[in-house]
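Submitted below is the structure of interest, expressed as structure tokens.
One protein chain omitted, others in place.
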Amino acid sequence: MTSRNAGALRDTAFDAAEIDRRLAAIWSTTPGVWGALATVDHKVIGRRYITTAFVFLALGGLLSLLMRLQLAQPEARFIGPDRYNQLFTMHGTNMMFLFAVPVMQAMAVYLVPLMVGTRNIAFPRLNAFSYWMYLAGGLLLWIAFVLDTGPDVGWFAYVPLSGPQYAAGKRADIWAQMITFTEVSALAVAVEIVVTVFKHRAPGMSLDRIPLFVWSMLVTSFVVILAMPAIMVASTALILDRLVETHFFNPAEGGDVLLWQHLFWFFGHPEVYIIFLPAVGMVSTIVATFTRRPVFGYLAMVMALIATGILAFGLWVHHMFVAGLPRLGESFFTASSMAIAVPAGLQIFCWLATIWAGRPIFTTPFLFAIGFIVTFVIGGLTGVMVASVPFDTQVHDTYFVVAHFHYVLVGGAVFPLLGALYYWFPKLTGRLMSETRGRWVFGLIFVGFNLTFFPMHILGLQGMPRRIYTYQPEMPWSGLNMFISLSAVILAGGFLLFFIDVIRSARTGAVASSNPWEASTLEWATSSPPPPYNFARLPVVGGLDPLSDRRDVLPVAAGLRVDRRELLVSSIVEATPEAREASSGDSIWPLLAAIATTATLIWSIFTPWAVVWGSIPIAIALIGWFWPKGVPEDES
Amino acid sequence: MTERVFSIAKSVLAVAVLLSLASAGGVLGYLRQPRELRFEPPVAADLDWFRLMSNGIGGTPPESYFALGKPYEADAYNLSQGKRLYAWFGCGTCHGDGRGGVGPSFLDGWWLYGPEMVSIVASIRDGRPHGMPAFRDRLTIEQIWQLAGYVQTIGSYSPKVAAPSRNDDKQTRPAENRGPAIILFDEGPVGVHPDQGPSP
Amino acid sequence: MAVASACSGKQSALDPHGGPAIHVEHLIIGIVAVCTVIWIVVIVVLGLALLRSRRAGAEDANSEGRLTTVVFAAVAASVVIIAGLTIASFYTTRNIGVPGSAALTITVRGQQWWWQVFYAGSDASRGFQTANEIHIPVGTDVQVRLEGVDVIHSFWVPSLAGKQDVVPGRSNSLLLRAEKPGAYRGQCAEFCGLQHSHMAVLVIAEAPADFERWAASQRGDALTPADPDAAAGQVAFLAKPCSACHTVRGTAAKGTTGPDLTHIGGRQTIAAGLLETTRGSLAAWIADPQTLKPGNNMPMVPLTSVELQNISAYMESLK
Partner (left out) sequence: MKEGVVLDLTDLPPHGLGTASLSWWGTLAFMLIEATGFALSIVVYLYLMSLAPRWPPDAPPPDLLPGTTLTVLLVASLFPNILLARWARDQDLRKVRIGLIIMSLIGIAPLVLRAFEFPAMHIQWDQNAYGSIVWVMLGLHTTHILTDLVETLVLTCLMFSRHGDNPRRFGDVSDNVMYWNFVVATWLPMYACLYWAPRL
């Protein structure tokens, strides 16, 4: 075997142009439809993932506008209760499962391999499979909604309302099965990211030199791995209850209604951190670049990330404070829910210290980072409020909570995400977004968001429950509701302008250099957008900020083959090279496997036998996927 | 050679994708559940005007029933409402969980007055000899149709996709969506059934 | 009865009139005040950090060390504040007290989409049932036992107390106490299906003597209608499907699916707080419940206009 390798072509034998030519031939996605369906390039898939997630964001936003239209006046007859229930269920489900989690993972799929200095994500075919599963789950949900079969039981689908007796038809099953799709996809991506970060880091990128965004995605991925099985267990139990009469949630036969809530929130609370932690990484990156200094307290930031990830699993009961659990247990969860404010506070203080000590440059990404601090602190503080049991008995399930989690999720995650998109857009497309439009986008979204959601705190305290499709004219809520609906138009205008900016910049934006922001992480060491192989020669890292000391020469490693897709496996702690490793080539099998899985999952909404028969094509597709094809990548 | 294989694979793939999309669309279309929470009063009133054969078995529903898309047989919401009415109006006192009691069973493969919707609706609305009371003064005609649709699913030999699942109660028999009539088939004591009416 | 107009009872956590709600309001104000100060401090520091003048080369190792001290101090301060808020929260929980010592126990059953209310009887008097309107004596601890029968609901009268879920298969309870007479509105807070929005409950707190008078009248059977319209309405009510779902004690109407209507005319609202009880609104509701509250379980019963008028008159007469 070694002899076969000895004759292989290596990059040591060629000059730069020839290396580029040969690597491009090996790594490029075949043009055309076939290539598009078979590609395993993390950049192509990442872009696809991001685009799809933003399409779902736009669709979810449209739903919220419809809701605001209905709520603008008391007893409005614009949308009936049946459709309205579908609207808010779809909005929540879509934003959590089809936008927020996937978009964060998508950013990682694109960025993490670049930031750790490798050529592709670990398990590239699994990555392609994840995307197809995600797309299928999203299509299932949205097609069902268009056909008036959208789920109508709320995004946390409490039983018995979502159970066999009270949720007629297949609406709740579609919700539960969509969960399976997105969780399979999210779990797979989490595995890819963990292994990429563990084993594909550039030589010299020891644990204490990993960029903060990569750290945040690593912690997030572990949270995904430990949290998402809970929702899969729960949604499977729900489908079984509905389809074959198991009794998990039937109190008359020894089941329990609150079991659902425990399982759901054991996933559901970490879910918030699955969305928020990547945003922490994005803000850290943006703040570091635009204050022209490293983030203050790197070690403290990493510890805070890990602490948040661990504490995330000790809070779920605070979603159940009014369900009638024992007081003693509730007190413990009050304390733990309050405690998580400490690492969050630490992160805020570190960013403030970074800005204090640095030299801020007010670009659009940085504006979003500032907007993030302003709004997220409000969301964090209202989080402290709802952590208190007595406080929560008054605001639970009211608009106060609606305001709280929008401050956390939009202020805490979407603002950083938009900033991140302005920041990494040149790396994604090769063009810069418009700074002028960017400022307008930030202004409209920041102002529109606060005008829309701040009054909801007051509405909640005034007794307005969430998830009502209308309210009576004698309640003192109509003024604020009208105000909120009008403000939502400003917010929507901001997002509209954002989408216009994205489309126009992608076509006609200024062409970006490889490092337009003079940033210090490795993704900026290659061209914008990067070539299919990311780096002609893998970079060698000597510090936390490999590009920051403005050296003219980038240290790189040579000796990889140029006649097969090859990258580097390195050790976990010190990132010393362990092996050259092949990276899978393009393949259609992930798509076929995803089609087989999709058919099985949808079919199994109707009959349990689908699992039996459907496993056959899935097995065939997986065998086709893993069977060696005698390509150079199979050599060892 | 590789070229040919690829082009074949491509067409196979295209067909596979199209087929799966089409079947997904078909399945989802089948699922469509428009929930009519309220019919206009004349439409609802028209549901009373079905025609029954002179022997009280079988007949034709009103024209409007077809125009509405037979909403009481395949619509999950109406069937589940029918299941609630079955409990609320004490049908179980005589018919048990569907396996009968004082009244006849729905699971024994035998419909005294035939399995058609109109027969069942007529039985509920107007009552039948030997103890089946008339419910016309206790239920509206829409409710009677909902209830009839549900009763039909209890004994159906091909369980409907839209049929209700179990209740959050004690389990006494498989739920309607699993086809209890198939699982529990029991002809019952021979000779109980008068010699009339078709079996399902 | 000295109460506010029908449907517009108070419903606000910031307008408390009951012991538990007052304690919680103090906590709310306290925590919000502390948090507001924290937010302002953060924003001021952020503003200074962004806008402070910078001289080139002014940074040194010293400034980095000073920052570390400040960050440490800030973390320590947040630990102290968090601990303080936690203790304040525990203290309030203790003050709200546990149900169990109450003088009066009421059972409330949440149903899609109305509240069934039971007052237990005693040796001297029989119990009775009503719907969507709870009367309590002022200044007394009242224990509300919450029974779930279909899906999860949440019983919440913000001016009197925080909410508590009504969970099928579990028994929860809640302590209510009104410090002064008045009508306090509440509504279901846990999403429960199509008409979650129209599932209100009215708690009417009155002087103990008034409460006893009210309870005595509720124990009695329905009044025989004196008015000829109402008498004709009673006949129609009993002949039509109405009586299959509703009970009017003292008549042949013994349905249990819908709310007990024995004293509906004396309640301030109908259809779980949807409309004020007037003859007109009763007629509108009976004529077309699916337009006013789409998806609720009351069907549209075909009635002639005379029957409709008479039944509405009958309902109104059931004081």
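Each chain carries a letter (A, B and C) given by its place in the written order, and its residues are counted from 1.
Basically, a contact is a pair of C-beta atoms (placed from the backbone, for glycine too) under 8 Å apart; a residue touches a chain by one contact, two chains touch by 3 or more.
It should be emphasised that the depicted structure is a prediction, and the values quoted were computed from it without experimental measurement.
Listed by label, the shown chains that the missing chain touches in the whole complex are A, B. Looking at A:Leu147, A:Ile225 or A:Ala335, the residue that reaches the missing chain in the full complex is A:Ile225. Listed by residue number, the positions of chain A touching the unshown chain are 1-2, 5, 10, 12, 16, 122-123, 126, 187, 190-191, 194-195, 198-199, 203, 225-226, 228-230, 232-233, 236-237, 240-241, 244-248, 250, 253-256, 259, 262-263, 266, 514-515, 525, 536-538, 540, 547, 552-561, 566, 568-569, 571, 577-582, 619, 623, 626-628, 630, 634-636. In the full complex, chain B makes contact with the omitted chain through residues 166, 171, 174.
One rule holds in what follows: only the chains that are shown with their structure count from here on.
Averaging Cα atoms per chain gives one point for each, and the point farthest from that of chain B is the centre of A. The interface with the greater count of contacting C-beta pairs, when A-C is set against B-C, is A-C.
Averaged Cα coordinates give chain A a centre that lies 44 Å from the centre of chain B. Rounded to a whole number, the gap between the C-alpha centres of chain B and chain C is 39 angstrom.
Each of residues 35, 37, 168 in chain B touches at least two other chains. Of all residues in chain C, those that touch two or more other chains are 168, 194, 294-295.
Residue ranges on chain B touching chain C, taken from their complex, read 35, 37-38, 41, 44-45, 84, 88-89, 137-140, 142-143, 168.
On chain A, the positions that touch chain B within their shared complex are 33-34, 37, 80, 82, 139-140, 143-144, 147-149, 160, 163-165, 168-171, 241-245, 247, 249-253, 588, 591-592, 595, 598-599, 602-603, 606. By the touch rule above, chain A contacts chain C in their complex via residues 80-82, 85, 153-154, 158, 160-161, 165-166, 251-252, 256-258, 296-297, 300, 322-324, 327, 331, 334-335, 338-339, 341-342, 345-346, 348-350, 352-353, 355-357, 359-360, 370, 373-374, 377-378, 381-382, 384-385, 387-398, 461-463, 465-472, 474-476.
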